[in-house]
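Removed from the display is one protein chain of the complex; every other protein chain stays in position.
Chain naming follows the written order as A, B and C, and within any one chain the residues start at number 1.
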Amino acid sequence: MQRPLTTIDDVVIRFVGDSGDGMQLTGTQFTNTTALAGNDLATFPDFPAEIRAPAGTRAGVSGFQVHFSSKDIHTPGDAPQVLIAMNPAALVANIKDLRKGGLLIVNTEKFVEREWQKADLQANPLEDGTVDDFQVVPVQIAKLTKEAVKDLGLSLKDTDRCKNFFALGMAYWLFSRDTAPTKTWIKAKFKAPFDEANIRALEAGWSYAETVELFHERFDVPAAHLPAGTYRNITGNEALALGLLTASHQTGLRLFLGAYPITPASDVLHYLAKFKDFGVITFQAEDEIAAVSATIGAAFGGALGVTTSSGPGIALKGEALGLAVMTELPIVVVDVQRGGPSTGLPTKTEQSDLMIAMYGRHGEAPMPVLAACTPADCFVAATEAARIATSFMIPVMLLTDGYIANGSEPWRVPDLSELSATPVVHRTEPEGFAPYKRDPVTLARPWAVPGTPGLEHRIGGLEKQDGTGNVSYDPANHEHMVRLRADKVRRIEDAIPPLEVFGDADGLLVVSWGGTYGSVRTAVEEARAQGLRVGHLHLRWLNPFPKNLDELLLGAERVLVCELNLGQLVQILRARFLVDALSYAQVQGKPFKVSALLARIQTLSA
Amino acid sequence: MQRPLTTIDDVVIRFVGDSGDGMQLTGTQFTNTTALAGNDLATFPDFPAEIRAPAGTRAGVSGFQVHFSSKDIHTPGDAPQVLIAMNPAALVANIKDLRKGGLLIVNTEKFVEREWQKADLQANPLEDGTVDDFQVVPVQIAKLTKEAVKDLGLSLKDTDRCKNFFALGMAYWLFSRDTAPTKTWIKAKFKAPFDEANIRALEAGWSYAETVELFHERFDVPAAHLPAGTYRNITGNEALALGLLTASHQTGLRLFLGAYPITPASDVLHYLAKFKDFGVITFQAEDEIAAVSATIGAAFGGALGVTTSSGPGIALKGEALGLAVMTELPIVVVDVQRGGPSTGLPTKTEQSDLMIAMYGRHGEAPMPVLAACTPADCFVAATEAARIATSFMIPVMLLTDGYIANGSEPWRVPDLSELSATPVVHRTEPEGFAPYKRDPVTLARPWAVPGTPGLEHRIGGLEKQDGTGNVSYDPANHEHMVRLRADKVRRIEDAIPPLEVFGDADGLLVVSWGGTYGSVRTAVEEARAQGLRVGHLHLRWLNPFPKNLDELLLGAERVLVCELNLGQLVQILRARFLVDALSYAQVQGKPFKVSALLARIQTLSA
Amino acid sequence: MSQHEATAEEQPTPSYTKKDFMSDQTIRWCPGCGDYSILSQVQTVFAELGVARERFAVLSGIGCSSRFPYYMNTYGFHTIHGRAPAFATGLKLARPDLDVWQITGDGDALSIGGNHFIHVLRRNVDMVLLLFNNRIYGLTKGQYSPTSEEGKKTKSTPMGSVDHPFEPCALALGAEASFVARTVDVFTTEQREVLRAAHEHKGTSFVEIWQNCNIFNDGAFADITDKKARAEKVIFVENGQPLMFGAEGARKGLRLSRRLELEVIDVTDDNLGEVLVHDETNPVLAMLVSRLKPPFPVAMGVLFRTSRALYEVGVHHQLELAHSRPGAADLRKALLGSSPWTVAG
Partner (left out) sequence: MSQHEATAEEQPTPSYTKKDFMSDQTIRWCPGCGDYSILSQVQTVFAELGVARERFAVLSGIGCSSRFPYYMNTYGFHTIHGRAPAFATGLKLARPDLDVWQITGDGDALSIGGNHFIHVLRRNVDMVLLLFNNRIYGLTKGQYSPTSEEGKKTKSTPMGSVDHPFEPCALALGAEASFVARTVDVFTTEQREVLRAAHEHKGTSFVEIWQNCNIFNDGAFADITDKKARAEKVIFVENGQPLMFGAEGARKGLRLSRRLELEVIDVTDDNLGEVLVHDETNPVLAMLVSRLKPPFPVAMGVLFRTSRALYEVGVHHQLELAHSRPGAADLRKALLGSSPWTVAG
């Protein structure tokens, strides 16, 4: 039976299930297919800290949210319209987010007493009122999947593993998506008979939705009007890896990554390890201190040195970073922030490492700090960090976070011709060489690497005499050098673009940095659509600040700084500009909800 | 011949020579004798980073300055009136500090061509105009010493080693000091015939000054009017060690020190290692991470855990401190600050670790921070840190610096009855026990230590559920806990005294923290003596700030924050109170000169 | 100090069952993980040791294995990555009355924690150190570890690792360990024996436990855990016994060659005397057997045990000695220092 096809602009769908249910894979496939359909999109995977928490428990719930649209969007969405829940634990952990009246597809076979109990429930959530406000679509996914694959000789366990494709098939039907890309992918990924089994499950899901009158309508989300070009879907960690690879291409330097695995930064190591054909060296060190030390060693040798980590690992790198500051060697340090303090909430997102990025070294050891704002922006931020590091001869700190690192969005892949070459040439000329003789503009010292005849010299962590680079205990030289290192960071302001305010610069100025860009921008857009005098100021550079930040902050009627911490940037802004900026802080291991931001903006605008 | 005896109030004398010349020992003896004479005093030892730099070079110059007075004094003095220089390198490195018209005693035998050359000089500094502005007293110290000890059968090298006592003898004569205490000390310290030799050298110096008409006058510096009591001379590191020992006595807890040697903190380990009879455990760990980890382990076991270090070591402790924050275990972390960044100027002083003390941990991991202000104050600060740590169940950061750690002053030794007992009792009652159930006032959780029946529980670095202490990934609980940990620090404001301004609170308010107390107080005293409307506000607690800081800052006409860094406290004050505080920053590896501070105060008051 | 230490010997120890050592926390390891078996053995053995439950302190670093303390109904401390030996050292120094156990993984102990690992062994702090060696980073989802074999393909080594692995027992021996043993997650009886021996030994008792990570390195030890192959592939060393192995009917033994290398011989009544006899106090033998790899059988059991001074005992001995001196622990005297003076009122 033909169901009406409703065209809508914007959908948020969330797949939730047990860690073993393959929700991450399902979400990724839905995303890729949706990307190919030309929608703008943003994703938010959310998984537990355990590898495999006990099946059926709330601790084991894994989710993947996709927001897709025919408009330009910035976040994975606050609240899904569609929730596909594979078991009771997943349902109860997620139902509060589903919009009133939203579509709830449940895998009914799991809604039995043994399963509610694993989820610490006293009753069947399908029957106790929990789902009253929603359009519930109960489906015997397991049974239907079993039938679809029954003659393939699969074990029960293997059969059960196909059921996420059944769910995916239903979702495809619902949003009129093409199943072909997923089939191609299944064929490439699985061996017989599992390829066939998964394809059958997928098709069975589609057909079931098509045939049985479960749904009253079908939706079409037309393609977004994206600028022309070739696109791909990309996560922040992928974009970061590609940005670093590109920086190596632009500078002509070998890329060296020193890293020790840590969630959520490990994937950068995994991605870069695949680029051996580009000469990329990835060194899985014995710990984070060795990782940063090897990176500085590689930079001493002339490579583009990068070290990636997250909170606990960043804390360990502080001492060595002081040495990079003192020896003025160009490295990029990436902190993919997660929930702290200590081991904290390792798989959750947070922005609470700004202060340690700014001040986590003993002595006066300033470092430039910048932050990426969306998954795709990690690419740009990485190239920017590398450009500043090598042109100023300085270690640079780049902040991302778990939210944008694992989230994804479509990215217009730049043409190689768009990637301006910024070749770095090591010094070879002995005439007039001194290790700490500086470029008058950037204050960069020469990068003279071992192997170059006539430039033999020695560097180290003791205070250096400016020019010669010799060890110096001279008080005046020390003061000079401490101020010079601070000045070098300040001069980067000449190499970065001025800030632009989105919307009204003279009303309520909402300030964000890093991965909260999307939610803040959306909230400001919505506030402006409601006629409020609001502007959005997003900071990529946190040290130094762009030159015009001063006038923008002082020109605003009111300043609201939104951060996923207890208010770190707001402190720096207050100190620097003596502006009575307000703080909107949230520390829950998850991104801001647009609705909450909007509410705050409304209150302040009232 | 009897020379006139002039009574003066205040003297600054500096002994300078090669590292091998025993200047530290000479200075210490002069200090002790002066202390026994009842003067108030302050000392400033200044030695090179090398163990033994090449003899005769500027890098090898070692100095010891003593300021003594019949008045109450706060600093070792800006500029000496008397300089005793054992060689050309020492002379040229120090002469610029000697007051115009000051007395310069030189060991003439070292002023020969070979020796100037070692000091990178082209001419004899005694002859090229360098010393024109001073009263030069040339003495053949080596020859005279040799004669004094000639029949004792000493080798040339050993003979030469006595000459610092000759110099000391001259200084004793000049300031009418008793030689007896030093003689007693020599007898206890040296074996025959070296005891005899040193005593003879000391007496020869005294007699030489008495007999030969080198000096036109002799001075008497009468005893200061110190409050009644028993005094001793004490360095900051000694006072710190004794403060910790006393805290152990007050709380009834075993003192455990986990430390890895590092200049200038090592002496705390050395001093505490001597108190084994008190049950003090000193653990020289394999590195700073092990040191702090063992300390936290000991605190888990119920001990008063302390870890001491300096900049590079503090940077390494950040990750583990996050765990102490999360597990709410009471430890004291001492940072004896030195010149940074990186290895920096390891034997010089600085206040550049305030920011890392506040923010050197990933995530939101606030710690209380306080700073000692004089050598003797390290005692008070240590007991205070331990009191707060144990009563709030929180890791506390205590800052001192190389200047007060090595400097000394007289200290009125408290009677045991003055040391209030603040006994700490570990929880033993199983009834109603939960590891994160809190005291309603301090928010302290119970300190339940292994070995206690019925209180078995587990702690760790993952976010904790308040109350139960179970691992919790709940977003709302995380926000609650992050804010609770911050609140716990804030509540310490109820346990610390309000601030008092010295002088005018409504004029120019000069703010200091830590080891700059003495110079700032002296400068403010001098400014006030000149009739300027100036006040001094010294902060012991940097996190939290005392409650009345707000009103004091806002009540001042102008605020000037003086620090040996690029302006760290000033930033925090500006951010917190939005006060347009000015910064007076100096980063030269040495303390402020009172004269420089005074000049700045005068300019701002004009 | 005294409040706890004093109570150490007070009451008779209650008799326990394994259940007394099971905590109320839900276990979060993957179904099928080798850690379950180890947990079960440790709980069983704890119940037998005659130690009051509150005296146990179980510490760990970070990793799947390091979740262990949560599941033990004792005092527990899940610390930070790699540093648990230092936490344990501090705890044991402060509280020698406690029975300290440390759980660690191959990454936790040998990668980030290598330094603390070798230092606790050389100091010989009296504690048990259990290293769950699954030759992989479990918790961070499958990177190679310092015990992964060369050529291992993992997420971080798509073309295979080029790192030569550590042999944990050999490293421990080089680091002055006084007790070195090896066992396997599924060898439950042998494992419990090794755990008992480790507890009995005075000093840092290092036990390497081969542990299957069925998610990221499944079957790493399948070769030897396979029941049929076991007799041929494993040699259970026993002090004073000849080093022999082999399935029924096929007696094999180890002999030392002239080049000082081990070689396998088919044992007959004639050459039985040539078979090396295991001497657990001999470091050379320990080194030789610890390094045995296929085609040789791998060695299990107590490879090495020697008696040497305990760190915390040495430390406390000095405290007591110092305390026993006349005029000791006089705070007023300590505060006054060597040259005080008095100012009259």
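Odds and ends about this structure:
Throughout what follows, a contact is a pair of C-beta atoms (placed from the backbone, for glycine too) under 8 Å apart; a residue touches a chain by one contact, two chains touch by 3 or more.
Treat the numbers as computed from the prediction; the structure is a model and nothing was measured.
Taking the complete complex into account, the chain left out of view touches A, B, C. For the chain left out of this panel, the touching residue among A:P4, A:P440 or A:P453 is A:P453. Set against the missing chain, the residues C:I38, C:V58, C:V100 or C:L171 yield one that touches it, C:L171.
For the chain missing from the display, the contacting residue among A:P4, A:G129 or A:P227 is A:P227, taking the whole complex into account.
In the full complex, the hidden chain is touched by subunit B at residues 50-55, 57, 59, 260-263, 266, 269-270, 273-274, 276, 282, 284, 286-288, 312, 342-343. Mapped onto subunit C, the footprint of the missing chain covers residues 112-115, 118-119, 122-124, 146, 150, 159-160, 162-167, 170-176, 256, 259-261, 279, 282-285, 287-288, 291, 308-309, 311, 314-315, 317-318, 321-322.
Subunit A residues in contact with the hidden partner, per the touch definition given at the top, are 32, 35-36, 38, 181, 185, 223, 226-234, 238, 242, 245-246, 249, 253-254, 256, 258, 275-281, 283, 285-287, 289-291, 293-298, 300-303, 305, 319-320, 322-323, 327, 412-416, 425-426, 449-462, 470-471.
Following the convention adopted for this analysis, only the chains that are shown with their structure count from here on.
More C-beta pairs touch across one of B-C and A-C than the other; that pair is B-C. Here the CA centre of subunit B is 44 Å from the CA centre of subunit C.
Each of the following residues of subunit A touches two or more other chains: 59, 312, 342-343. Looking at subunit C, one finds that residues 62, 78, 80 touch two or more other chains.
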